[in-house]
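Missing here: one protein chain of the complex. Every other protein chain is in place.
Chain naming follows the written order as A and B, and within any one chain the residues start at number 1.
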Amino acid sequence: MGTFVPGTSAEQDQMLREAGYKNFDSLFADVPEEVRMKDLPEIPSGKSEMETYEDLRGIASRNKVYRTILRGAGAYDHYIPSIVDRIASKETLVTAYTPYQAEMSQGVLQQIFEYQSMICALTGMDVSNASVYDGATAAAEGVMMCLERKRNKILVSGCIDPRIISVIRTYAHGRGAEIEIIPEREGRTDLEQLGTLADSETAAVLLAQPNYFGIIEEAEEAGYIIHAAGAKFVLYCEPISLGLLKTPAALGADIAVGEGQPLGIPLSFGGPFLGYMASKAALMRKLPGRIVGETTDSSGRRAFALTLQAREQHIRREKASSNICSNEALCTLRAAVYMSAVGPQGLREVAVQCSSKAHYLAKKLAEAGLNLAYEKPFFCEFVTEGEKSGEILEALSNNGILGGLSLENGRILWCATEKCIAAELDRAAEIVKEVLR
Amino acid sequence: MKLLNEESVKGRSLSLIGKCDVEEYIPYSRFLRDEVPELPQVSEVTLSRHFSALERRSHGVNNGFYPLGSCTMKYNPAVDEEIAAFEGFTGAHPLQDDSEVQGSLQVIKDLEDRLSAITGMDAFTLQPAAGAHGEFTGLLMIKAYLESIGETERNKIIVPDSAHGTNPASAAMAGFNIVNVPSGPDGCVDLEALRQAVGSDVAGLMLTNPNTVGLFDKNILEITRIIHEAGGLCYYDGANLNAVMGIVRPGDMGFDVMHLNLHKTFAAPHGGGGPGSGPVGCKEFLAEFLPGSHVEEKDGALVRVRPAKSIGDMRSFDGNFLVAVKALSYIWMLGAEGVKEASQNAVLNANYMRVKLSDIYTPAYDTTCMHEFVLNLQKLKAETGCSALDAAKGLIDYGIHPPTMYFPLIVHEALMIEPTETETKETLDEAINALREIYDKAYNDPEYLKEAPHSTVIGRPDEVAAARHPIVHW
Partner (left out) sequence: MCLIPENLKYTATHEWVEELEDGRVKIGLTDYAQKELSDIVYVNLPEVEDEFEAGSEMADVESVKAVSTIYCPVSGKVAEINEELYDAPEKVNEAPYEAWLVILEDVSMTDGLLDNYEYAKVIEEEKD
């Protein structure tokens, strides 16, 4: 059996004696006899490290891992620079707790401060928190923080990932907030409908940029409509695209949220991921989660510390805007290393390649007989419509390519990233052509 | 030290991805940003050294003792990290067909089964990403259950006054009103006050046991009975499960739904604040309300199934999967005997330290503790002017991370010490000596202690200035 208890039985006996206890059982005298376990829990005996390693390697190998991935829909296969893994494996940074003790946590605090700075640079916002669980919870927290006594309605674009909408519905049911979906029109949020729905009871409106179908929204125009109704504009932005696209701040958003996974975090069957949240200065005190601030120490040296803590659950308790405590700090480290490794031009280059390759794939698929569902500008994802979607995806899989995500009515949501080489995109299109022949 | 942005030199970069092998094509110029984002421009060696310096300015379990009460800072096994980095786990897309991710589904199923056995629950979800997220999940399940039986007038959640702040915050997010019940002089729930607080409007109770002062509430069966008889449900906050694995199960104590912290009890590392994982377990009658998907065996294969009356989704996909992998690896290694041994030694280590300190420091409750204990430093403060904060900061100069301070709120000048089972007797003895020296220092040289720590890269930060005029980015 494996164990991480270092004490020998002689040491344990000695400690029991010195603490005044006869045996281990006497330490648990307060546990009522009738519920004290007579037997060990019904799980197998312990294994050695070697057995555990080998057996779990066997289990891991039962997952099919693709070299070419043309599926995104919330989890994206980007190149991860080696330096990201190297730095994110540093034992102290991996095993440290939340940096409540500033004097011995300057490293973790500075790293989070740097992450916040990069998120602000990316989004154009004034303040970023130290992360929430993932993009969907960032979206949910983002709209919930806008609720006011007289504004209890949230409008959510129908062109948002249905998984995000599901999370928002779950969160809203708790608070008793009302959710309405703004209909989709030709792949974009219907702004006319937005104008009708947004009113004096609307707290926040959520759009995605690019949206679930990959299409770039007329977000600036949406912002005018939202603000005219006195509501807050929450924009869910894919972070790689921000190397290229207008910032949420420039588009008029009050709050920017999104999934930070594309920034150096592996697919990992969906987690851990990274929810980023940033806002305009006016909303800083409503932003949930931890925030690191810069200050000075007793002798005037630059110091970092968790700040604005009176917003948080450990002080404000039931009046806090969120209950979040643990976040995704180690993923902020990955994102910060990623962003500084690629740098501003590098991020732009990744974005350019994603978009160019997606357009190349779309062109090749059209030649193969799969047509674009919407004639709208898109970033690195797009929807096709046509016959035989099941057979297409199966044929691709048999050839080692993870095809797009099957949507309803034979539609497929495709994605290309900088990792997809032209020859593989050609091969994918050939396979599709073969199926449709 | 400098920020990365201050080490940035225009034009520096790494060579990471090759030239684009298709035609560059960006047919939407009016949507483009005017300038590239102001990210650092650095070389790889700068990055390497910068983060090495940040690592040196931090404290992890690898650096020294970390007796942070209620956080269970046990050693994080090296092999867990290697296993979680297997390509089969890190390379799987969450939206692959079930048939292609049988390995991931097996991890989820196996972990759910083992957590059920350890806790006495019937079903689990791994979707919640942290403990607080698990609390929120469990409370939404209680709410959904009460709605399903038409008892929507039940809108009160009872929380002891010693509870962690996430409990009332989670209950508020789930739309409940919070009723605080006081603790008795013994640190446990005041049964009389509890009886008076329950009624036809009670939805449930949230409780840790051992509780936040480190004591096992021996009235636990009476407590859960009072709630059940009033028609409420009992929620177990698993933050302190490390004391009682293999000793007693929440499911047998009368709890209906609970969460665990894989990043505490099951040795997944804290990562400087996360990622965690907060699986939620429940009794059979609540299983149909679980969020996300449940892994079941069907025709010899594992499949994801949505529970019939699911509360929905707490986040995208199936949870912090890699954290679950680490927890499973840990449980496999420990096995049935190992989990019990872990709890026994966590409790032994805490009591050993408590007894060895109680002649000079005042335990808040002078009785057998579980995995942690609370000291009350009011007397020290009155006599020397040195507070719990000063004593805690003094420990830093011994290379020991301070205990949790000023929590729970019902103990004044509190220091909450949780040694965990993975520390050697030598480490415990060194910490005991350090705390004894600090005690002497408070009487001999209080000013020195009030200025502690003396050995760190900064002294105490000006938190007032930080909060009054926040500087939150470069």
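Going forward, contacts are C-beta pairs under 8 Å (C-beta built on N, C-alpha and C of every residue); 3 or more make two chains touch, one makes a residue touch a chain.
The model shown is predicted, which means the values in this text are computed figures rather than measured ones.
Within the full complex, the chain left out of the display is in contact with A, B. The chain omitted from view is touched by exactly one of A:316, A:388 or A:411, namely A:316.
Interface note for the absent chain: among B:32, B:360 or B:464, the touching residue is B:464. Seen from chain B, the chain kept out of the figure touches residues 406, 463-464, 467-468. Against the chain not shown here, chain A presents residues 285, 308-310, 315-316, 319.
Everything below uses one rule, namely that only the chains that are shown with their structure count from here on.
Taking each chain's centre as the average of its CA atoms, chain A and chain B sit 20 Å apart.
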